[in-house]
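Of the protein chains in this complex, one is absent; all others appear in place.
Chain IDs A, B and C follow the sequence of writing; residue 1 opens each chain.
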Amino acid sequence: MQKGRLEAFSDGVLAIVITIMVLEIKVPHGDELSDLKPLIPILLSYILSFIYIGIYWNNHHHMLHTVKHVSGSILWANLHLLFWLSLIPFVTGWLGENHFASLPMALYGIILLMSAIAYFILQRIIIKAQGKESILAKAIGKDLKGNLSPIFYILGILASFYKPWIAGIFYILVALMWLIPDPRIERTLRESHKN
Amino acid sequence: MQKGRLEAFSDGVLAIVITIMVLEIKVPHGDELSDLKPLIPILLSYILSFIYIGIYWNNHHHMLHTVKHVSGSILWANLHLLFWLSLIPFVTGWLGENHFASLPMALYGIILLMSAIAYFILQRIIIKAQGKESILAKAIGKDLKGNLSPIFYILGILASFYKPWIAGIFYILVALMWLIPDPRIERTLRESHKN
Amino acid sequence: MQKGRLEAFSDGVLAIVITIMVLEIKVPHGDELSDLKPLIPILLSYILSFIYIGIYWNNHHHMLHTVKHVSGSILWANLHLLFWLSLIPFVTGWLGENHFASLPMALYGIILLMSAIAYFILQRIIIKAQGKESILAKAIGKDLKGNLSPIFYILGILASFYKPWIAGIFYILVALMWLIPDPRIERTLRESHKN
Partner (left out) sequence: MQKGRLEAFSDGVLAIVITIMVLEIKVPHGDELSDLKPLIPILLSYILSFIYIGIYWNNHHHMLHTVKHVSGSILWANLHLLFWLSLIPFVTGWLGENHFASLPMALYGIILLMSAIAYFILQRIIIKAQGKESILAKAIGKDLKGNLSPIFYILGILASFYKPWIAGIFYILVALMWLIPDPRIERTLRESHKN
């Protein structure tokens, strides 16, 4: 199985997911500033989800960079990840529509958590396939970010029933954590090229 | 004709098909758990269709792997397959909207059956073009799965007018049958590389 | 300018155009056969448009195959073509919604005509850029199909105000004419490879 087509398909799905979210921002009928006001929470949730899909696309790219042979299990673990990410437009729309109410906030966190778990499974399968000298395992190292993210998601899910805005802070924190460029994989790759 | 562009176009269509299905999961206005309840059948039908598109993408990829020259008939047989697959979001939405009623269940099976027939036609045309030493013909062999699938679809279509859930079981069985990784083509390919 | 990215972008737009048309087939609320009946004209117009986009994608591919350097004018002539093709989902939806009434039928023909003109302009620009020894000019030759199509479209547009179904026959005839595989470009290409 060629890696190129897996990447192309994933890129296609992620490009569509990131773009169809904008269809949730329904064009208002009026032409006044007050007509735009109800769209603000929808826009805010769109921005957050846009960043999340961007992060996943970026990390996905780096991870696949270390893959040589695509097996059937990698393929399905990848589709499993795309499945959860494909639900992000739905929860984003629900979140914005309901002005960050408790349940939509919790469901948003659950979809993020499931995506993180799907990403983790894909990572495990790739590392297992690469064997002991796995370049990906080296690149990830202790994976502080990867371990912190699900904890923050769970805290966010729990917090959303108490004060939804606390959940929002948790989700924003995880996004910021990943936005900071991660030099680990690139560095390890560069070193492995040297040897 | 280059194979690359046929693959890219097919990947694009399949990526869009798999993603726009999510647009059928309409964002509910309320923010309570009861507002999500009517979405459960829509989500379930989405999951089944997502797996089916994944299977088609996977098998399509393997099949085209054996193709060298893309003729006009391969191109149109491929578009014919994409046509039936493009109707899956519609029947998926209808199925979920009507809580797995008889007629939607039957139509779902009919679209699956037509897709399988279109896939079979494409396979025949490729094998014919490859001649006696067809690598694809060898790879498929007796093609138990390929022969069982249409029978299960037909049984499902018939069953849907009696008890729709029996049809559901048939459609899930076919999906599970294909989800189990198929080492035939990969093995045959590997052997042909050796010689 | 690299040809690859022009092809990829065109493939992307065409893949989306061919797929979003299916969104016009709105999921009916009922689950009976009578609920599907109003969808028949929408499905029929979808099939015709699907074939037209398939033809354009196919011919576009063959035409670009002869291009080496993509200039700014080729790029914009290509976008001009994509613009008219992007309106096909709209006219397809309007045609199906109004059961092949006169005006939608005429507008459908107008969009097909404008697409054909845009295609012709793109062809001219490519041939001009290739100079006297243009491989594309040779491949097209007398271009019977290319000359007949706009005449049939115009006849269809005129006929649609008299009897819409006559217009439909003209549009179907053009589609059938192009569906028959066109060995000219491939043959000329093969010969040019020999020399």
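Keep in mind that, in the parts below, a residue touches a chain if its C-beta (ideal position, glycine included) is under 8 Å from a C-beta of that chain, and two chains touch if they have at least 3 such contacts.
The shown structure was predicted, so the numbers you read here are calculated from the model rather than taken from an experiment.
A.B. asks: Any idea which of C:L87, C:I125, C:I154 or C:L179 touches the chain not displayed?
C.D. replies: Within the whole complex, the residue contacting the unshown chain is C:L87.
A.B. asks: With the full complex in mind, choose from C:V13, C:L39, C:A137 or C:A175 the residue touching the hidden chain.
C.D. replies: Touches the omitted chain: C:V13.
A.B. asks: Please identify, in ascending order, the residues of subunit A that touch the omitted chain?
C.D. replies: So the residues of subunit A touching the missing chain come out as 7-8, 11-12, 14-16, 18-20, 22-23, 25, 27-33, 36, 47, 50, 54, 57-58, 61-62, 65, 179, 181-182, 186.
A.B. asks: Touching the hidden chain in the full complex, which residues of subunit C are there? Just list them.
C.D. replies: These residues of subunit C touch the chain that is not shown: 1-2, 5, 8-9, 12-13, 16-17, 20, 23-24, 71-73, 75-76, 79, 82-83, 86-87, 89-90, 93-94, 97-98, 101-104, 107.
Here is the rule we go by: only the chains that are shown with their structure count from here on.
A.B. asks: Would you mind reporting the rotation angle for the C-alpha fit of subunit B onto subunit C, rounded to the nearest 5 degrees?
C.D. replies: Between subunit B and subunit C, the superposition angle is 90 degrees.
A.B. asks: Check each residue of subunit C and list the ones that touch at least two other chains.
C.D. replies: Nothing qualifies.
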